[in-house]
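For this view, one protein chain was removed and the others were kept in their places.
What follows is chain A.
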């Protein structure tokens, strides 16, 4: 929050005579050019191809087809399947998993003893720092029929499962929780450490029990961090590709095929660049909506 408030209070440029030249904005040029060419360009191009029937082979036959790609998407069972799976994946792993577990870890850490706090923190952060594709392989090994999870379940005398076959979407959701919880934990640790001690103590003197204090004091005080964290988690989860690709490649069948995987599959395995891009545009629009909400939240803070 400290960094955000500085935007509003950005140091005023000292009124130096002769500094009113437009040239002083020149340092902005390289970054702006790079952004326009490599982010703005593709986004514009994305909007264009989404309305064509471009295919990977034979670029000469690209025609403008209007809204056909979108009509086709909404009538496509595979697309609807991907939307549902994306919602399930986002809900389970981002909203429920990363966010709740991150908050729980951050609060528990504030009262745990130091060695255990450090140990847990390091392990959770290590899972976050490991590159995405390595995380994918680790969790592939973990969830496989002959993998570690079933070994643990056998040891506990619980029924084992072929997780990647029976419940692939649950497996990749857990994988995303494993990988992404550290971020929430760090955000919430920072937020909780900014709550003045006196407030909790005052509530305690007034006789509020632990859960009540948590619900009525702590949560309202970190609500902005909660909003920010939820937005960022959701945006990050929406674009997860490598993790799912390494674990299941969207399979078996299409039972873990979220939108990014579906988009890739249509564009490259089925050579339908136009259709794949239309799906990409929808994903981009959802992302843009979340970004705008996020900006709203930030603006309140500014």
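One rule holds in what follows: contacts are C-beta pairs under 8 Å (C-beta built on N, C-alpha and C of every residue); 3 or more make two chains touch, one makes a residue touch a chain; residues count from 1.
As a working rule, contacts and distances are computed from a predicted model.
Chemist: UniProt protein name for the omitted subunit, picking from "Nitrate reductase catalytic subunit", "NADH dehydrogenase subunit E", "Lactate utilization protein B" or "Integral membrane transport protein"?
Modeler: Per the UniProt record, the undisplayed chain of the complex is "Integral membrane transport protein".
Chemist: Which one touches the absent chain: A:43, A:67 or A:84?
Modeler: Checking each option in A:43, A:67 or A:84, the one touching the absent chain turns out to be A:43.
Chemist: Of the residues listed, A:94, A:176, A:229 or A:256, which one is in contact with the missing chain?
Modeler: Spelled out, the listed residue whose C-beta touches the missing chain is A:229.
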